[in-house]
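For this view, one protein chain was removed and the others were kept in their places.
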Amino acid sequence: MSPARGTTGWGMVLPALAFVAFFSLYPAIDSFLLSLYSEFPGPEPAFIGFGNYAELVQDPVAHQAFIVTLGFVLLSTTLELVLGTGLALVIHERFMGRGVVRAAVLIPWAIPTVVASQMWRFLLNDQYGAVNAILFGDRVDAYVPWLADPWMAFGAIVLADVWKTSSFAGLLILAGLQVIPDETYDAARIDGATAWQRFWHITFPLLKPALLTALLFRTIDAFRVFDLVFVMTQGGPGDATQVIQFYGYKTLFTEGRVGYGTTISVTVFVATAMLSLFYIRTAGSKLLQREPA
Amino acid sequence: MTNRPALLGGMLLAVLGSLCPFLWFVLTSFKSQIQVEAIPPTWWPDGSLAFYTSALVEHRLFHYVRNSVVVAGATTIIVLAVATPAAYALARLRLPGKAWILGGLLCVAMFPPIVMAGPVWQILERLGGLNTHWGLVLPYVSLSLPLAVWILTVFFQELPFELEEAARIDGCTTWQTLSKVLLPLATPGLFTAAILTFIYAWNEFFFALLILTNPDQQTLPVGIALFQGEFTMPWGEIAAASVVATLPLIIVVLLFQRGIINGLSAGAVKG
Amino acid sequence: MTGLALRHIGKTFGQTRVLHDVSLEAGDGEFVVLLGPSGCGKSTLLRIIAGLERQTGGSVSIGGRCVDDVPPSERDIAMVFQHYALYPHFTVRENLAFGLKIRREPTPVIEERLAETASLLDIDNLLDRRPKELSGGQRQRVAMGRAIVRKPALFLFDEPLSNLDARLRASMRVELKKLHRRLGTTMVYVTHDQAEAMTLGHTIAIMNHGRIQQTGRPDRIYQEPGNPFVAGFIGNPPMNLFEGSYRLHPRDLEFRVGDLTVRIPFQAHDLVGTESGTATLGIRPEDVTFDPPGPRHVAIAGTIDLIENLGGDAVVYLTVKGQSLAARTVPGLRQHAGESVTAHWPMNALHLFINEHRVPLPSS
Partner (left out) sequence: MIPTSSFPTQSPLPHRSSRAAWFFAAALLFNVPTAYCQDVFAEPPVSPPVTLHFVTWKADHPQAWNEAIQRFEEAHPRIRVKREMAPHSSTAYHDLLTQKLRNRESSLDLFLMDVIWPAEFAVAGWALPLDTYFHQSEREKFLPATIASGLYGDRSYGVPSRIDSGMLYYRKDLLEQYGFSPPSTWNELARQARTILEGERIAQPLLRGYSGQFKQYEGLVCDMLEFVGSHNGSFLTEDGRRSNLTAPESLRAVRFVREQIIQRLATPAALTYQEPESLAVFSQGKAVFHRNWPYAWGVANNPRHSKIAGKVGVTTLPRFSEGRSTSALGGWLYGISAYSRHPDKAWAFIEFMTSPEIQKHFAIHASLAPSRLALYADPEVLRANPQYRELFPIFQTARSRPRTPVYPIVSHILQRYFSRVLAFPGTDIREEAEEADAKINRFLTLTKEARP
C-alpha cells in the first residue's frame, strides 16, 4: 500500500483514538494510580503500592460480591444471548408489520435503566405488584415478597436485566444475520435440512462473529451492572444482590474510600478483561486477525 | 420463508414479553393515586389523567425529553462521524497493529464508568463542561465509541472487496470510496450503531446525574429519578413520564429500522 | 503507443511467493489472455497491473510510462470484475457515470459517452434500473459499459464471463471479440477457460505456479506446447501424456512406458542431454485415428473402455498395453465398448518433452 494510504488510515482512526484517550483511557490510568494510594483518606494519601489489592483479597464482603457478580454475568449473558438470537431470528423474517414488532421489542431497552428498575421494583412488590396479581389473582395471602428472599431477589435482578437488554443482544445478532446470504439457506433447504439443522449448521457458525460481539459487550456491561441494583435492592437483603460494582460505588462515593473503591473497580476491569480474553480465545479471534485478502 | 406457526409464536412471545411489563406501567399511569397501591392490584384504571398533568406540568417532563434528545442526538451524530472512518480503516486499510487497536478499544470499554467519573468530572470542570450538554456528550461519545467501531468494523469486513477496488479504479480517494460507495451499503450497520448509541445516551444516568445538577440541563433519566420525593414514591407520575418519554424513542426506532430494511435490500451485492 | 510491459514481476504474500519473475508484453491494441488454473497467480498479476496490489519486485509500464508509483485511478485503465462489482445502490446510469463524475468530467461529455456506450452495448433501455433488477448477462454488459465509458488506454478483465451460463458465455465471447475489434484498445483478460483464451486472444500467456509457462499465439501454443503442463492444459479432451523413459539409438529414440514402446525417428545431436533418462510423450486425442494406417503411422492394438458420443464427434477411451489413451474421432465406430481395436497416429503428431522442455521432432 502506498504511504499516502497509510496516512489516510491513521487520519481515519485518530479522532476515535483521541476521544477514547481523553475520556476513557486517561481516566482509567488515573484511577489505576489512585488505587495505589492508602485506602483510608487521611490528611495526605500515602503511596502503598498494591496494599489495597492485598486487602481486597482478604475482604469477605468483596468475595461475596464477586461471586454474586459472576453468577449474574454468566446467567444474564447466557439468557440474553439465547433470547437475543430468538428475537433476531424473528425480526429478521419478512412479514407485515415487522417495523411495529421491531419497535415493540426495543421498548424495554429504550426505557432508561433507572426507570426500568423502578418499574420492576413496582411489578415485584409483595402487595400491589403486577407479578403477584398475575400469578395469584385475588389470593393475596399467596402473594410472594419476591425481593425479600435472597435467592429470589437475585433472580429478580437477573430477570430485569434480561428483560431490558435482550433486545440489545438481538440487534447485534440481527446485524450478523443480515450478512448471511439467502442462497446459503436455499442450498441447505435443498439438502433437506430441517429448520433446526439449518440454524445449527448454517446460521450459528456464520453468526459467530456477531454472537461473539454481543457476548463480549454484554459481558462487559453485566460485569459493571450498577443502576439496577442501586434502584431495585440496594444490594440487599443481606448483601445477596450486592454486585461488585455496587460495592465499589459505595466504597468510592458514599464512604469516600477513594483508594479502595478504585481498587475494586480496577479489579472489575481485570476480571472483565480475563473473561473476555477467554471468550475470544475459545470462540475464535477471527475478527481480530482478518486482513484484507 | 420458514415455518409460519413457529414464527408467529416467536413473534407473539417476543412482543408480549417485551410489552407486558410496560403495559402495566401504562395502566398505572391512568390510575388514581389510591388505586396505584391497592391491595390486591386493580387491573382497569379509573382513566385519571392526574399523573400526566403532574408529570408534564409540575415536573416539566418535556423539558427533560428535549434535553435528552439534544444530548443523545449529538452523541449519535458525533459517534457515527468518528467511528465510521475508524471502522473502515480498521476493516479495510492496512494499518500496523490494527488488532491491537481493536483490542485496546474493547479493553477501554471494560473500564467501569463509575471509577472514571471522578477524572472525567475534573476534566470537564477545567473545560467548563459541567452543567452543559456538550460536557455530557464528550464522555458519552468516548464511552460508546468502542461498540460502534466494533459493529461497523464487522460490517465493513463483510462487504465485497471488488466494489472498493472498482471505486479506486474509478478514481475515488479513500474518503470518496468510503462515503460514496461503502457507506450507502453499510446502512444496516450504521443504523444499528446509531440505535445502540442513541439509546445508550438516552438511558445513561450516572454521568448525567454527576455532570448536570442544573435542572435546566438535566436529562430524562435524571429528571424522572428526581420525581422521587424524600419519603414518597410517585409510581403514577413515573409511569406517566415513562410512557410519554418512550414515545420519541418509538418514533426513532421506527425511523431507524426502516433504514435497516432498506440497507438490507441494498446489501444484496453479490451476483 | 499504449502497450503494456511487465518486467520481472515478483510478488510474495507473507511467506508465500505467488509470482516469480513474470515478464510479459502487450503491443498497442493487442488482446492478451492470461490463462491458467485457479491459484496460478493470474489474478494477482492482473491486480498488480491495475495497481490494486503492489508487486514486490519488477516494474509495470503502461504506454511506455512506468506506473509503479501511480495509483489505480491514474493508470488510465478500466477493469471488469468477476462479480461485476456494480454499485448496488446506484442505477445503471449512475454506475456508468460514476467514474466520470469522480473525475469531474463536464456533464455534456458524460451524457455523450453514456449514450454512446449504452447503444454500443445495447443497454439503453436498462439505464434506470438497479443492478439487482438485471439478469446476469445484463449485469455483465453494464460492467463492461462501466469500463468502456471511461475510454481507458488499457482494459483489464478478471474472469468476467465465469458467472454466466454456457450459452450466454459463448455469445458474450463473440460480442467481446467484436467489441475489441471496434475499440482497438489493448486488453488483458484473465480466464481459466481455454475456449475463451483460444477464441479471444491474440496472445495467450499460460501461467502455472506463479510463472508464465508459455506465451504465444493461440495456434502456436496448441501446436507446439512448450512443456507438459501447457500440453496437458490446452486441448479438449487434454493431450494424452505418457511419462516413461527414453533411450537414444543412432537413428531413433526409443520411448518406453510399461509394455508400450514407441520408436521415434530422431537426430541424436538435437538432444542436449544424456543417452537415456525420463521423458514425457504426448499425443493429442484428435490425432489418434482408427482408420487404416498411412505411411509413418504407429499402430497399436487396444481395448475400448468407453465411448462418449458428443454428436459431431466422439471421444473413445481405450487401454493400450496397460496405458490409458483418449481418441477423438468421428462417431460411427464399428466396435463397441469392451471390444478390441487398433489405434493409429502419425509419427509427426507426437510431442516429446525431456526435462520439462519440448524436444522438436523432425517434421514429416
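The letters A, B and C name the chains in turn, as written, and every chain counts its residues from 1.
Assume a residue touches a chain if its C-beta (ideal position, glycine included) is under 8 Å from a C-beta of that chain, and two chains touch if they have at least 3 such contacts.
Bear in mind that the values here come from a model prediction, so they are computed numbers and not experimental data.
Participant: So which shown chains sit in contact with the chain we cannot see?
Facilitator: Looking at the complete complex, the unshown chain comes into contact with A, B.
Participant: Considering the whole complex, which of A:Ile48, A:Leu74 or A:Val140 touches the chain not shown?
Facilitator: A:Val140
Participant: Of A:Asn52, A:Asn125, A:Thr203 or A:Ser276, which sits in contact with the chain we cannot see?
Facilitator: Going through A:Asn52, A:Asn125, A:Thr203 or A:Ser276 one by one, A:Asn125 is the residue touching the chain not shown.
Participant: If the hidden chain were put back, which residues of chain A would touch it?
Facilitator: Interface residues of chain A facing the absent chain: 18, 22, 26, 30, 33-34, 37, 40-45, 61, 125-128, 140-141, 145-150, 233-240, 249-250, 253-258.
Participant: In the full complex, which residues of chain B touch the absent chain?
Facilitator: 32-34, 37-39, 58, 117-119, 121-123, 125-129, 138, 209-210, 213-215, 218, 225-233
Everything that follows uses one rule, which is that only the chains that are shown with their structure count from here on.
Participant: With respect to inter-chain C-beta contacts, which pair, B-C or A-B, contains the greater number?
Facilitator: By number of C-beta pairs in contact, A-B is the larger.
Participant: If you average the Cα atoms per chain, which one ends up farthest from chain A?
Facilitator: Chain centre farthest from chain A's centre: C.
Participant: Distance from the CA centroid of chain B to that of chain C, rounded to the nearest Å?
Facilitator: Distance between chain centres: 56 Å.
Participant: Compute the distance, rounded to whole Å, between the mean C-alpha positions of chain A and chain B.
Facilitator: 15
Participant: Residues touching two or more other chains, restricted to chain A: which are they?
Facilitator: 1
Participant: Give the residues of chain B that touch two or more other chains, as numbers and ranges in rising order.
Facilitator: Those would be 267, 270.
Participant: Please output the residues of chain B touching chain A within their complex, sorted ascending.
Facilitator: Residues of chain B touching chain A: 1-3, 6-7, 10-11, 13-15, 17-19, 21-22, 24-25, 28, 36-41, 43, 82-83, 85-86, 88-90, 92-95, 99, 101-103, 105-116, 118-120, 123, 138-139, 141-143, 145-147, 149-151, 153-155, 157-158, 161, 173-175, 188-189, 192, 195-196, 199, 202-206, 220-221, 224-225, 235, 238-239, 241-242, 245-246, 249-250, 253-254, 257-258, 260-261, 263-264, 267, 270.
Participant: Per the contact definition, I'd like the list of chain C residues that touch chain B in the complex.
Facilitator: Those residues of chain C that touch chain B are 47, 50-52, 71-74, 77-79, 81-85, 87-89, 98-99, 102-103, 132, 136, 139, 146, 150, 163.
Participant: Flag every residue of chain B that touches chain C in the complex, lowest number first.
Facilitator: Answer in residue numbers: 160, 162-163, 165-172, 176, 180-181, 184-185, 265-271.
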